[in-house]
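So the structure is just underneath, and the comments pick up after that.
Every protein chain but one is kept in place in this view of the complex.
A, B and C label the chains in the order they appear, each numbered from 1.
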Amino acid sequence: MTPSRTSEARGYSATKDDLLKRLRRIEGQVRGIEGMVEEERYCIDVLTQISAVQAALDKVALGLLDDHAQHCVIGAAKDDQVEKTQELMAAVGRLMRRG
Amino acid sequence: MTPSRTSEARGYSATKDDLLKRLRRIEGQVRGIEGMVEEERYCIDVLTQISAVQAALDKVALGLLDDHAQHCVIGAAKDDQVEKTQELMAAVGRLMRRG
Amino acid sequence: MTPSRTSEARGYSATKDDLLKRLRRIEGQVRGIEGMVEEERYCIDVLTQISAVQAALDKVALGLLDDHAQHCVIGAAKDDQVEKTQELMAAVGRLMRRG
Partner (left out) sequence: MTPSRTSEARGYSATKDDLLKRLRRIEGQVRGIEGMVEEERYCIDVLTQISAVQAALDKVALGLLDDHAQHCVIGAAKDDQVEKTQELMAAVGRLMRRG
């Protein structure tokens, strides 16, 4: 959205619209799953939808990790890079262990 | 074990309210994440919320897998058990590979 | 390997050789990763190998889950099915949370 990516304090504005669009789609998918449970749809079909939401959330998470790396790590002062990288690794650890 | 269990067409009715409550909470969490992205909150905090949603979805998925096993596998005719178990395993595989 | 699968007490004998072959390949892959670390190979290449081992272990785990379902759940007395299914679900939960 803005021409100079690294000059931004926080980041992800370049892909903010894209992230929001994907999150709204995920919200809709979760609502769809609620509807399936309401109608007592076959568990396996519900599970397939849950897998799809998990995959979509993984993509959003990877996008955010990448934004963090692009905006908060690259081009920062070295001490900040150390700290931001530690935060990044902790976040990756939580994602791999899932919460 | 109870006579009514296997006579139910689909299952998970016992925990349907619980599942719906958890899914609505997940939907609210996803909406919360959208708000965080709107406000350009710190990526790492957004990622922590995504991990929490993933963990909550994993719990819902395990609940559904268990319902499937309880209602569709246990007490079914043997041929049905074979088929339902194959479906169960395929669903576990999708959940492990995440979609 | 044996004609009557469900009469076996424990199971997975039909695919035992296959499981062992896959586990020995995984053992070799882990040894290969040790060699890469010894030689200080590029981290990203080591990580790619770790992902491959994880995927191979997931496949072994799915095979074992399926054996458990085939041998210990299907065709068992109903009370046993309930217990074996609970064990199965607990194992799936551990695999999804990774340990």
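By our rule, a contact is a pair of C-beta atoms (placed from the backbone, for glycine too) under 8 Å apart; a residue touches a chain by one contact, two chains touch by 3 or more.
Everything quoted here is computed from the prediction, not taken from an experiment.
Panel shows chain B; residues 96-98 of it touch the chain omitted from the view. Listed by residue number, the positions of chain C touching the unshown chain are 10-13, 16, 19-20, 23-24, 26-27, 30-31, 33-34, 37-38, 40-44, 46-48, 50-58, 60-61, 64-65, 67-68, 71-72, 87-88, 90-91, 94-95, 98-99.
By the touch criterion stated above, the residues of chain A touching the omitted chain are 58, 61-62, 65-66, 69-70, 73-75, 78-79, 81-82, 85, 88-89, 92-93, 95-97.
Going forward, only the chains that are shown with their structure count from here on.
If you draw each protein chain as a dot and join the dots that touch, every dot ends up joined to every other dot. In whole angstrom, the spacing between the mean C-alpha positions of chain A and chain C is 30. Rounded to whole angstrom, the centroid-to-centroid distance between chain B and chain C, based on C-alpha atoms, equals 23 Å.
Residue numbers of chain A whose C-beta contacts span two or more other chains: 98.
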